[in-house]
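Note that this complex is displayed minus one protein chain, with the remaining chains in position.
Moving on to subunit A:
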């Protein structure tokens, strides 16, 4: 490269009590380069970008920005030096409007009226139209991300850090985002792009640095490296791809016809005229952008929302009026998306959490008394079968990392021998190896004759495991189609196209 590099990190080390988050990490980002940062959960990606953004101070090592030493003490210094960041969990304020949110991320925001005009100008120049006076709480996930990006762009950043930006977008929205990023790159802005979606990195990034357990374990040019090789660098071992066994699809076991339900929450989506059938041995994948009725669908299936008895039929029996425990007894099990607080009680031990859903089917309670011994055994079985990394079943659910807790939550349901298992986002925030294990468990379950409904926003996952695919869009479920011959464009259209993300003309 003819220019000097924009940002050089050398030997950055950061230790927390009991764990070294970053160990001698070095990398170089050139001017106008899109640089990928790859790694599993807990590999230290977040810590590294937090150091660049001034949220965390490194213990040792140096950073150099355009040849001068760079030591941001706090984010505003980083921003002043031209470093901007789009966060993974949007750092937005729901009750404030777009312009106020953007003003909060700027050092010296102009008066509101000028700022609003600039937001309109910049957002249209980059094909991301936004109304500055709308309340952020009312925006879709794609629009919220636009707010974050515009907030960064208004400061003319030299380096834009993006932490898992595409996890909430439809394929069409991803394409628009990539156009914006390529335009930025052509204007000389460097981008540090964090993702675990390897195909995206191959399409977008010039260079990749791979972290594993806090160490820099390799670099590559993504366009010239296969996704599989990159995944194996991340994991450190050869990757097990889930195997699909040929399996027989049996009779219909779960049948929903013409179901309409209002959402229990104020900002939820009502389900409208929903038809759905699943057969024994079938995996039905349900895609769609978050907030289009996924939570409501899971609640209807699990029994958290009860309906008219005939609306939901299990094996010919009407179960719509039954609550979760009655359905569990029959064999209709569910694992919701939110691990802490919905699927598991954060401050209770793993034994207690195993007992909470397993009591009926595993016989862990008798005459109102708990059988602690059996519950502990059940928890230990889950931990062993699903390789949950924890010192033991007495640990609180909160103390587990996201991926480990997810393995526990899914394992707990799988091991109860369900007839129908409903999972929502089974591998959300889970690293590649654990995700593969969870998918394999779902496939094995279906091979054993159970029906699985997998609600997910990860299309690769749905394509990998489902037999049939349907999409939720504003509470309506599309007609299911065999997953094998679907193209990405068709899926995008089933998911409702680009949700108003068309490029501005």
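One rule holds for everything that comes next: contacts are C-beta pairs under 8 Å (C-beta built on N, C-alpha and C of every residue); 3 or more make two chains touch, one makes a residue touch a chain; residues count from 1.
Heads up, the rule we're going with is that contacts and distances are computed from a predicted model.
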{"item": "Among \"Urea ABC transporter, permease protein UrtB\", \"Membrane protein\", \"RNA polymerase sigma-70 factor, ECF subfamily\" or \"Ubiquinone biosynthesis protein UbiU\", UniProt-listed name of the chain not shown", "value": "\"Urea ABC transporter, permease protein UrtB\""}
{"item": "Option touching the unshown chain, where A:57, A:76, A:113 or A:228 are the choices", "value": "A:76"}
{"item": "Selected from A:31, A:59 or A:100 as touching the chain missing from the view", "value": "A:100"}
{"item": "Touching residues on subunit A - with respect to the absent chain", "value": "54-55, 74-76, 79, 87, 90-96, 100, 103-105, 109"}
